[in-house]
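Read through the structure below, which is laid out as structure tokens, and then see the notes.
For this view, one protein chain was removed and the others were kept in their places.
A and B label the chains in the order they appear, each numbered from 1.
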Amino acid sequence: MKLNFVVNTKKYNLDINPALRLLDVLRDHLNMTGTKEGCGEGECGACTVIMNGKAVNSCLVMASQINGKEIQTIEGLRKNGEMDLLQEKFVEHGAIQCGFCTSGMIMSSKALLTENPSPDDEAIKQGIEGNLCRCSGYVQILNAVKDASSAK
Amino acid sequence: MIKKNRYIGRTYPIQDAVTKACGEQIYAGDMKSPRMLYAKILFSTVAHAHIRSIDTSKAEKLEGVVKIFTHANSPAKKFNSYHFFAGQELKEDERLFTDKVRFVGDRVAGIVAETEVVAEKALKLIEIEYDELPVAVSTTQALHDDGECIHEGGNLIDTKELNVGQATEIIAKSFLKFKDTISTQKVHHGAMEPHVCFVRYEMPDEMSIYTPCQSAFAVRNVVAQFLGMNYCSLRVVKTTMGGSFGGKQHVILELIAAFLAKETRSDIRLCYSRTDSILSTITGTAMEMEMESAVDENGKIFATQVNAIVDAGSYLANSVDLSIAAGKKLFRTYDIPNLSYKAKTVYTNTPTAGGFRGWGAPQITTGFELHVENMARKLGMDSISFRLKNLVKPYDEERLGRFSLGNARIRECLTLGAEAFNWSEKKKKSGKKGRYARGAGLACGGHVNGFYGKIQDCSSMILKMNEDGSFILNTGSHDQGCGTVRSFMQIVAEVLDVDIDMVKVLEADTQRSPYDTGTFASRVTYVSGKCAYNVSLKLRDQILETAAKYFNRPKTYMAIKGGRVYLKGDPENQIGFGRLAALSQSVYENEIIALETYSNVSNPGAYAAHFAEVEVDTQTGLVRVVDYLASHDVGKAINRGMVEAQIQGGVQMGIGYALTEEIKTDAAGNPKSTNFSSYHLINAPDMPDVKTLILEFGGDDGPFGAKSVGELAIVPVIAAVMNAVNDALGTHLCHAPLTPEKIIAAIH
Partner (left out) sequence: MSNVIRPETMDELRSALDRTTPFSKFLAGGTDLVVAMRQSGLEPDTIVDLSGVSGLKFIERDNGMMRIGALVTFSELEKNEILRKHAFCLAKAASQVGSVQIRNMGTLGGNVAHASPAGDCITPLVMLGATAVIMDKNGDCSEKKVSDLILSPNKTSLTHDAVIIEFRFEANDAAYRSDFIKVGSRSTVTISKINIALACKMEQNLVVDIKVALGAVGIKPFRDYETEHAFKGMVPNDNSAGLFASAIRKRVEASIPGRSSLAYKRHAVEGLAFDIFHSVLRPISG
């Protein structure tokens, strides 16, 4: 099926098996391996990307659904070689250990802060409730998101 | 004069934090090659059966399928996934692809195909007929006289005993004694990166395996031996680790993928799904423990006997070794003059048990801390006083192995932690108020620092200086995503007094790295870190030797500062490290390079006291952990922020272990937890703010006095939470996890 979509501001017009998942389109067709597969059933959030402004699990989005949509992945956060403030804060606050949840965690946080620029602790926790981390206990992640928000 | 540390004790992000934040770090599952093929495994859907027939013909006809392997066309040779050092004696009971399935999730066939989609389709076209056998999902069933043998030789694999004094006899004669039966469940490591590996095949017969592992050397040894390859022709490279917690310590995918690569002479990527990772790799060992202790009226425990049953699951792997390791940990935290431990390791038709954070310590500590809490309660003593009567003191001797526990500061962990947690105040609030009940619980745990006293425990490292004054530390280490590399950078930078960015640390690559025993037994900071320290000292000495030639002065009259060597009394007379290196090459025809093989010399205890406050909804049985403090005797925190982060991660894992996580099977052996929707990890809303108290008393052999923390971080958590729940409800629940169903059943 011919699909027109935008990833990280770049336009794509590709003929892809429409039954593939968006995750597969990103990782295999577009060679963007920053988005990870942790569970394949929308529970861990490692595959989170932003589609038309909303955080979604790319392992649950069928390729046909991305037609006409704008998608932002972790690779799209860096602008002109500069990290997004969220990325900087994740690094600064030690919110990254093994890094496997990081892409999804940052994208969920990005979607949250876009919609709610000054979230309180409860709102941040809710914003990342669909993102599991096994290394950290979420403490530094919360601090990073908080810091990125009040700094805005 | 005590020098103030420039790097040690500071907080740094993990060495590749920026790369990871940008989504650019490469994990094994991201690796590709132009001619690669994809492998998928077909797993058994029955728990115990002989394979009567297996028909792969339909699958083979599918376009894009390259080859399919089953027991019929793969070696019958057996292996043990837990093998990690040369000369290790282990019973080998596992085949690549089995002809007798022993649990739902056992490997039945391997498919190599041109795409993952084709491989997955082919899996469904394979037809298998099973001759089913009776299933034993519990150790009780497995040990029953009529229990069907899972392997030849019966379901009782081994019985191990550890003994100090005359515990059994003393308890039999004692008047004041207490008995508890505690159990912990089978759990999943839950690393966010599922199991994966990538193999490059190089004609005529060489291979490189890229894998997130805990010992590249173990992978090399097991694979090379199984396939009959020279170690020098099989390269194993440790890739960026997306979390392991023991789950990737065994050699499983690497062996299968290497076999498939060799047979098809192709590059192979083998990715396990989350379900595959939960069921078909290794799990955290379930244990049943019966503990009985005799105490005097002052609360001094003078004898304890423990009978344990270790559920190995379907294959031996490490279970007998773990049964011993768990028992040994009983001797580490409390000073009990008579202690006997007996453990039976048993096969069951359930997922295989293997390495898991703490290696028996979470289980045995949960058992003992619930037992201790029960004794304190029955004696009318408070939790802290009772423990203080029995905990080890600094430099006590570990009674079983007769070696020193080093500067053991569990008492301070307990008393200072209690104060920081406001323990007494919180205890006053214990009990039910209307629908909700509040409770506070604590637990003490101890862990090891390496294998000393057990098996070989050494690391080798090479440190060299480049011609610009930067350094390369070549190690056989495996950063698990916890900052090992960063901590080594700090150590080298501190000893050599150079900018931390001037230090590059290489991880395990069996063709290029010197040998390291691996990331096990909490040895990395204590042993490998000490190696890094020692090799840095050696290199510093070489730098001074070279400078001595340059200055034509004895070394004693020189000092090092900020990457330069200068003459004492004449600081303007100096030379930069880089120039020294260049001079060393051109003039002295010498390289500034040092090799150190460091062998562990001690095994002190690392200790922690954890405190949990919970609120239990007595109507729904849901437990909320509302406050948490972890008080750790770390010796010295090399990277302070990372130490805190590791502790908090351990608490996340432990809370799940205590309340929500379990790999369950039904009576027929069908798994009921197959993905995160049915195996619940603690998410951000349910995680309390974990406070840490880092106590640094030094006094042992680690670099700058550092001791371990990563495994210890989970050890006391389960019991702290369970003790808190029991405190809230006035119950004595002893079987983890404390699910809402169990809590409601106990209340009503």
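In this text, contacts are C-beta pairs under 8 Å (C-beta built on N, C-alpha and C of every residue); 3 or more make two chains touch, one makes a residue touch a chain.
Because the structure is a prediction, the values reported are computed rather than measured.
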{"item": "Chain not shown: contacting residue from B:Thr660, B:Thr692, B:Ser708 or B:Thr731", "value": "B:Thr660"}
{"item": "Among A:Val7, A:Leu26, A:Cys59 or A:Ala148, residue touching the chain not depicted", "value": "A:Cys59"}
{"item": "Residue, one of B:Gly621, B:Gly649 or B:Pro688, that touches the chain absent here", "value": "B:Gly621"}
{"item": "Where the missing chain touches chain A, by residue", "value": "1, 17-19, 21, 40-43, 45, 48, 51, 54-57, 59-62, 64-65, 67-68, 108, 111-112, 126-127, 129-131"}
{"item": "Missing-partner contacts on chain B, residue numbers", "value": "120-121, 123-124, 435, 617, 619-622, 624, 660, 677, 680, 682-683, 685-686, 739-741, 744-745, 747-748"}
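FYI, only the chains that are shown with their structure count from here on.
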{"item": "Euclidean distance of C-alpha centroids - chain A vs chain B, Å", "value": "29"}
{"item": "Touching residues (chain side chain A, partner chain B) in the complex", "value": "27, 32-41, 43-44, 46, 73-75, 77-78, 83, 87-88, 90-92, 94, 96-103, 106, 124-126, 128-142"}
{"item": "For the chain B and chain A complex, residues of the former touching the latter", "value": "11, 13-14, 16-18, 20-27, 29-30, 189-194, 240-243, 245, 273-274, 480-483, 641-642, 644-646, 648-653, 675-677, 681, 683-685, 687, 689-690"}
